[in-house]
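Yeah, one chain of the complex is gone here, protein chain that is, but the others are all in their spots.
Let's look at chain A:
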Amino acid sequence: MTATRLFGTLAHRAAILCFIAFALFPLYWLLKVSVTPNDLLYSEGVRMWPSRTTLDHFRFVLANSEFPRFFANSLIVSGSTALVSTVLAALMGYALSRFQFRGKLWLAALLLITQMFPLVMLVAPIFKILSPLGLTNSLTGLVIVYTAFNVPFASFLMQGFFDGIPSDLEQAAMIDGADRFTAFRHIILPLALPGVAATLGFVFTAAWSEMIFALMLISGSEKATFPVGLLTFVSKFSVDYGQMMAAGVLALIPACLFFLLIQRYLVQGMTAGAVKG
């Protein structure tokens, strides 16, 4: 009995370890290449860690490339997209969760359908729409497009969180003298913070790594975001892997920071004690 249980635990742990290793290995490789000097990159064969390490790639990327600008552009675009999408999704999710209205089913179905199209199909029409408006080659244009693509899923995400909050709570607030929107702000939103954090994180990372639209809608390096910027390390004749990976490592930092910032809200259990239980 205990032997089988021990075996079960071990197998369980081993499986988790395997998964973590599998998931994290590319990141490890990214880090490894970014600190490998150029002359060792091809000469040492496949090794887990180079015999000599260097920070030259990072120095070069930060000082001599356009990377800091890509980085700033990406921050602006992803940050704004996350903010705008989450606000819209919170309102939408609340409506989906609490109200019965005509056409609700259709609306939900439509939202789902938008998620089924491969984005590539939409590049040309969207370009056609945005270009007369002067929104191509502009960060605002990107924010609009990203928001449009992220709001449906984010709304469902938020709806799920609102569904988990008993509607007795806002009704109690309304009886206490709040109108619905005040009740939403004072009572429901604070309790939905884990959901808001998760949505912010989800949209931020989606926008942060988006490539197709950034590539198609932006020309030139002035407005390029970082995934597009990475391509500048690919020249006609060679790929500068060291610098590219160094840029990649740097690009991981904001995403990590962002999640560090919101992880406190990702903790569940905020609604404990609200109602009997």
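The criterion applied here is as follows: contacts are C-beta pairs under 8 Å (C-beta built on N, C-alpha and C of every residue); 3 or more make two chains touch, one makes a residue touch a chain; residues count from 1.
Keep in mind that, in the parts below, contacts and distances are computed from a predicted model.
This figure omits one chain of the complex; the name its UniProt record holds, of "Lactate utilization protein B", "Hemerythrin", "Cytochrome c family protein" or "Sn-glycerol-3-phosphate ABC transporter ATP-binding protein UgpC", is "Sn-glycerol-3-phosphate ABC transporter ATP-binding protein UgpC". The chain that is not drawn here is touched, among residues A:Leu96, A:Ala154 or A:Ala173, by A:Ala173.
From the set A:Gly8, A:Pro26 or A:Pro190, the residue in touch with the chain omitted from the display is A:Pro190, counting the whole complex. Contacts to the hidden chain, counted on chain A, fall at residues 166, 168-169, 171-179, 182, 186-187, 190-191, 270-276.
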